[in-house]
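Below you'll find the structure I mean.
What follows is part of the complex, with its chains left where they were.
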Amino acid sequence: MRYLTAGESHGPQQTTIVEGVPANMELLEEDINKELRRRQGGYGRGRRMQIEKDKVQFLSGVRHGKTTGAPITMVVENNDFKSWEQIMGSEPLTEEEEKNVKRKISRPRPGHADLNGAIKYNHRDMRNVLERSSARETTARVCAGALAKKVLQTFGIDVGGQVLEIGGIEAEDIEYKDIYDLKERTESSPVRCLDKSAEEKMMQAIDDAKQKGDSIGGVVQTVITGVPVGMGSHVQYDRKLDSKIAGAVMSINAFKGVEVGIGFDAASIPGSQVHDEIAWDQDQGYYRKSNNLGGFEGGMTTGMPLVIQGVMKPIPTLYKPLQSVDIESKEPFNASIERSDSCAVPAASVVMENVIAFEVAQGLLDMFGSDRVDAIQQNITEHFKWAREF
Amino acid sequence: MRYLTAGESHGPQQTTIVEGVPANMELLEEDINKELRRRQGGYGRGRRMQIEKDKVQFLSGVRHGKTTGAPITMVVENNDFKSWEQIMGSEPLTEEEEKNVKRKISRPRPGHADLNGAIKYNHRDMRNVLERSSARETTARVCAGALAKKVLQTFGIDVGGQVLEIGGIEAEDIEYKDIYDLKERTESSPVRCLDKSAEEKMMQAIDDAKQKGDSIGGVVQTVITGVPVGMGSHVQYDRKLDSKIAGAVMSINAFKGVEVGIGFDAASIPGSQVHDEIAWDQDQGYYRKSNNLGGFEGGMTTGMPLVIQGVMKPIPTLYKPLQSVDIESKEPFNASIERSDSCAVPAASVVMENVIAFEVAQGLLDMFGSDRVDAIQQNITEHFKWAREF
C-alpha cells in the first residue's frame, strides 16, 4: 500500500489515492466517515469544525461494498469552497478580478510553513503555501488511515489511543481491560482521556488558553493489539517498522516528537528493568512479562501491543499574536489569525492512530501478501500457529 | 543519495554502498576514519572496542582523493573474523565440522531481535539473527553518514552533538559559542557532555552500572548549522525532512524516541512561548529570535540550526541476567551475555549525528542537484542570496 494526498484548505476538496489495497475486502464509506467524525470532534475546536461535516466519497476501487484491488480514490469536499471560488480558482484572473481578490498574504505566521515555503517555492502570496500546509490535509491522511484500519481490523488487529497530557496536565496511568475498553472510554471523553480527574483539568486548561488567546499542546498515545510477531525487519535500517512509524508520526502537522514504549524514560531506568523478559506456555507460545519496549525489538514486532506516543505542539495560530515581518515592507507586525482552535490535541490523537495504522497495515501486507483477503487471512492464521509452535 | 549496508558482527566485514554522491568532491579515507574512531570511543565501552580499530577502505567511486559520481563502496573489516571463520563461513559444513561448531544459539535475549527474527526467518540457530541485528551494523551507517557529513561540510554545513542525559543524570543547559566550540568541548569529554559537573556524575553512573552488571541509556542531541531555508517540503507527508530524520533516528539500534527542538516539552508550554518569532534585518534577511522548533516549520528547514534529540535505551546485554526461554527445550533460563558494554550512549551520539547527516545531505542534494560540486555550490550560494533578499 502507498498513497498520495492532494488538496488545499479552501480548495474544492481533499483527495486521497490509496494503491495496493487487497481485493475482496468489505469497505463502506461509513468505515471512513467514522474516523473523519472522530477527527472533527474533541474539546477546544473552533468554528471551522462546525462548518465542515466531512464525508468521504469513493470514486474508484470499491464496488458493491467491496474493494477490487484497484486504487481507491477518496474525496472529501470542502463545504466552504463556494465562498472561496475566486480566491482559490485554478483559472487565471482577469485584471479586474485580480484587483478584487483580497486576502493576499504577505505576512508569515511564526510556527507555520509560510515563510520557508514562500522562499522555497517563490510565492509572494503566501496563501499558496498555507493552503497546502494547513492541518486540513490531515483529513486526507485520515482517509488513508481509516482504510488501513479497516485492513487491520479485517485481520483481527485493533487500533486505539488516548490523550496522556494537555497543556502540562498529565493523566494518571489508568488501567484498562483491553483495547475495546480503552476505545469505549476514550470515545466518551471530550479530550479522549481515561483519567476522569485529569480530563476535567485538561478542559479547564483549554478554556483558560482560549480565554487568554493562547493555545496548548499535548501528548497522545496510540495502541495496537493483535499484531503478529515479526513485522518489519532488522536486516536493513529502512525496513524497521518502528522507524517507519516514527517518520509517519513526525510528519503529522505540529508534531515535534515520537517515542515507542517507555521512550525517553529509557534514559533513566537501568537495563535490568527495561527489557521485557520472555516466557512461554503451551497455550500462547512465547510472550513477554512486560511491554516496556512498546511491542518492538530490533525494529520488528514482538507480538505485544504496539505502544507509541507523540507530542503535538500548541497550534501556532493565536489570538495572542506573535511578532513577524511583512515580506513586502519588511516591517514588523503582529501575526494574523487564520483559525482559532485553542487545542487540537484530541483530534491529533485520532490523526496519529490513523497514520500509524497505515504503516502497520503496510507492514502486514508486505509480510503476508496483498492480493486477496482470503489468502492473506490464511497466511496470517498459519503464521500465528507457526509462532506459537516455534 | 541512497545506501545499503551489509555485514555480520563476526563476519568478514561491514560493507556500505552509497549511491548518488556528487562528483569532484574531495574525499579521503580519513574523513570516514575520523568518525569511525569517534564511534569507537566513549566511556563505558567493553572489550570489543579495544579489539576493533575500525578503518575504512574505499573500493569504488573515489579516485585520487576525489569522488567520481560513481557509487562508493566502503569496507570496514572485522578484525576478529579469523577466529570466527568456521562459525561464520558461507560454505556448507561437513558433518564433522557441523558437530564441532559450537555456539549454536537457542536462547533468545530479551531486548534483542533474537526471538522475533528467529520466528520471522525460521532460524533455530539465532546466531543467524543476532549477527545482523548487532549494533556492529552502525559501523556501516557511520561510513554512510561520514560521507554525508563531508558533503555537508563541503557546502558549509556543520554537524555536532552532545550527550544530555545518561542513566538519569541530566546535564545542565550549557551555552556554547558556536558549533565549533560545541564540537571541541564535547570531543574532549569522555561522555561527550558539555556540563563538566554532570560529566563526572555520568561516569560515576556508568561505573556503578558496570559494577552491578547493569546497563544504562541516555539522551543525545545532534545540532546542524549552516542549513539553507526550505529543505524538505510541506506539500506531501513523506517529503518532510523532520519526518525523515525521525525515521532515521528511530532506526538506530536501541533508540526508542526522537524529538525536534523542545520536543515533548511542547506539551506543557503555551503556544505564545513556543513559536519562534520572525525578524528581519538588512544583513541576514529573515531570522528567528529563538529556536524552540529546532529549525523546522512545516517539515521544512527555517535556516536556524537543526536540533534533534534521541533516546537510547540501556544496552540489553547484561551481566545481570534477564529471564528468557530456550526455544528447543522451552525451559526458562537466565539470558546469556554476548557483549559487555555497560553504556554506549556517547557512541550513540556519534551514530545519531551521522544518520541525521545522511538525511540532511539527501535533502540538500534533492534541492540543489547532485551531479557536480561546482554547480551545487553555485546553486546554494544563489539560494542564500535569494533567501536573504526575498
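Before moving on, here are some points about what is shown:
Labels for the chains are A and B, by order of writing; each one numbers its residues from 1.
As a convention for this text, a contact is a pair of C-beta atoms (placed from the backbone, for glycine too) under 8 Å apart; a residue touches a chain by one contact, two chains touch by 3 or more.
Please read all numbers here as calculations on a predicted model, not as lab measurements.
The complex is built from one repeated protein sequence; 2 chains are visible, and the structure file as a whole lists 4 copies.
One rule holds in what follows: only the chains that are shown with their structure count from here on.
A separation of 27 Å divides the Cα centre of chain A from that of chain B.
Note for the complex: chain A touches chain B at residues 4-5, 108, 110-121, 129, 132-133, 137, 141, 165-168, 209, 212, 214-219, 229-230, 233-238, 240, 242-251, 253, 256-264, 266-272, 274-280, 286, 288-289, 293-294, 297-303, 311-316, 318, 320, 322-325, 327, 330, 332, 355, 386-387, 390.
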